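I have a structure here, written as structure tokens, and I will follow up with some questions on it.
== chain A ==
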Amino acid sequence: MDNPNIIEEAPCIAACAINQDARDYVQLIARGRFEEAFQLVRSKNPFPASCGRICTRRCEEACRRSAVDEPIAIAWLKRFLADKDLDLPQEKPPQEYPEKIAIIGAGPAGLSAANDLALMGYQCVIFEELLEPGGMLSVGVPRYRLPRQSLDKDINETLSLGVELRTGVKIGKDLPIDSLFQEGFKAVFVAIGAHRPSRLNIPGEDLPGVIPALELFRKISIGGGVKIGHKVAIIGGGDTALDAARTALRIGAREASLVYRRSLEEMPCEEEGRREAEEEGIKFFLLAAPVEILGKNKVETLKCIRMRLGDPDSSGRRRPIPIPGSEFTLEVDKVLVAIGQSPELDTFSKAGIRITPKDLIGVDEETMATSRPGVFAGGDAVLVGGTLIEAVAHGKRAARAIHSYLRGEKPVMPQRPSPLKDLSPQRLSLIKRTPRERMSTLPVESRLRDFGEVELGYSDQLAVAEARRCLNCGAGAVVDPELCAACLTCVRVCPYDVPEISQEERVAKIGPDCQSCGICVVECPARAITLKDRYEDQGRIALERALQTFSLKDGRPRIITFLCQYDPHCAGLSQVLDEAGENVRAVEVSCVGKIDPLLILKAFEMGVDGVVVAACSPGDCPFQKGHSWAKKRFDHLVVHIAALGMERQRLQWFSPSPREQFLRKLGGMLEELKKLGAVSSHN
Partner candidate 1 sequence: MIVARPKSFEDIKRYVGNRKKVAIVGCGGCVTVRPVGGQKQVQELAALLRLWAKKEALTRGSQPLTIEEETILRQCEPEFINSLEGRFKDCEAIISLACGVGVQCLADKFPELEVFPGVDAVFMGATIEPGLYWERCVGCGNCIIGETGGLCPVSRCAKSLLNGPCGGSLGGHCEVSPETPCVWQLIYERMEQRGNLGALDRIMPIKDWSVRPGRLVLEHLRVEKKES
Partner candidate 2 sequence: MDEEKTAKPSAEVQETSRLKSGSNLERLLKEGKFVVTAELGPPRGAARETVERKANILRGYADAFNITDCQTSVVRMSSIASGVILLEMGLEPVIQMTCRDRNRIGLQSDLLGAAALGMKNLLCLTGDHPKFGDHPGAKPVFDLDSIQLLSVVKAMRDEKRLQSGTKIEVEPRFFLGAAENPFADPFAFRARRLAKKIEAGAEFIQTQIVYNVERFAQWMTAVRAMGLHKKAFILAGVTPLKSLGMARYMKNNVPGLEVPDEIIARMEKKKSKTEGIDICLEIIEKLRKIEGVAGIHIMAVEWEEVVPQLVERASLLPRPTPSISAVPTC
């Protein structure tokens, strides 16, 4: 995002409610630049640890890599960053503006607004009815999906910016909304979420033992004991229902049966959660709806009816129709109702804020402004079935709008970029297949014992490997039309047949299917091509850094080793070399096909005594042809080096595997260079 060279965005970025820079932080991870990656994530998203776990991942749905094999595990990578506990403290911003802002609700919407406003230099106070901040993330989403400490990490970042949190205050009950203005708040953001459970409206609903899932979650989160019984039925098919079922198993239920009106495909839940629920033994009664709850003093039987699917309804899903005479019963001790919730709006309608027919707060979708000046709203309070990232997005939009409102300016809302089109079909076969890196999960037996997190996260190595699968959509090569000589070199060398030169345009055009292999960049005789990706400089900065660390010491000879970051055999090699002593420095490049021979010459010019290129084996190149181009250029360079009278031994091509052999060869080279001395004949 925010790269002026990029007009159409990677679909992962475009699909995200906050247009999180998925591609860019994934690319940074691929290069092992974790801190920068995390900073980039956090600059847009105050909930990285939470989003990395429970986000609905529109980005992954949109990921172009899906057409090749599987989408990039974008969320897992974000979680990986958040979990690394990188020590990157944010500075508490100075107060820039005098106005104070009141925020009602310490859920993700409220906290996000507070975060951004605090960064702009406003003083914010959050009023929260409960004793803990976090909203549904705290009292809804179960711990095995979102551990408390991860959530707290996110929340504390925001609070550390100087945001004031007043818990145990319910606006409307403890404090009327108008008093906020009287107290001197100049703007209010209403982010109260949706906490009133929807009712089934069937006989027996008020029997003891029938409880809303939300209540169960809330009780557990505040540490209250809950008796769940042996057999539990859960009504609903969304994430909340799944969470309720899985929670029930964790607090002692032997059997959890989920009753849902439609079929598996229609379930409005995350694939992973469902799979994990299945693994844990949850029974699914699909195409079934409750008609009555029976029992003497408490729940005993749940009577259901079978359904079939009719025509699609307004939500686009097929409408379930009861099949007469198909009733059946389930013996149960508890019924958990998880069919949705709505906001509690009485206070707000009384305060003159418009409420929609769907019982939501009415807002302007761009600015989140309500009908009352100075009052803004967002999150679940304005959306049915809202999600974490939408709440964050609303909070951020509201923050901008509030700022404009207070400054008396016209609000400038962030542009929503349009997504790139899909990879063209003829490209698919040219892209190397590489399956997604799996994250390990807790074994089922130990899962059910407590609320320990099920998904265990990525190691550095897995994260990097996964990030390297990213196709860097939209940030590939671009041609400077002023320099292009229409020589066709790029057209001819591209392993993916991306560049085109049309008779009309007369210069090369590189479309969005570019895979960023960098081959054309090196080959273009007019130097007209660059990679848009601002994190890719084809080894230049890395070389400079390596040279700098050399100059601190006098060790001779000095060897620069170019390593392919994509080659698993090179993994960790860079540290090994850097730690091995003062003679060798590693320069990592994302594919040796990106190395410009000029860079090797530059290394020599800057005083190194030898250069090694450590490349994968030909078949392993993620760009298919990167290896062979690198080799061809290398061989050509060897000829030149010889022609200028330099010793052949100074330029070597070693395979990094097996590693001992590589290190042995490198050692041999060191010895030889010691004998040869410096390239230059003056000292």
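Annotations for the structure displayed:
Following the convention adopted for this analysis, a residue touches a chain if its C-beta (ideal position, glycine included) is under 8 Å from a C-beta of that chain, and two chains touch if they have at least 3 such contacts; residues count from 1.
A quick word on the picks: all candidates are chains of the complex that A comes from, given by their letters.
Quick caveat, the model's predicted, so the values are computed rather than measured.
Interface record for this complex: partner of chain A among candidates 1 or 2 is 1, by the touch criterion. Chain A meets candidate 1 in the complex at residues 483, 485-489, 492-493, 523-527, 597-598, 601-602, 604-605, 640, 643-646, 679-682.
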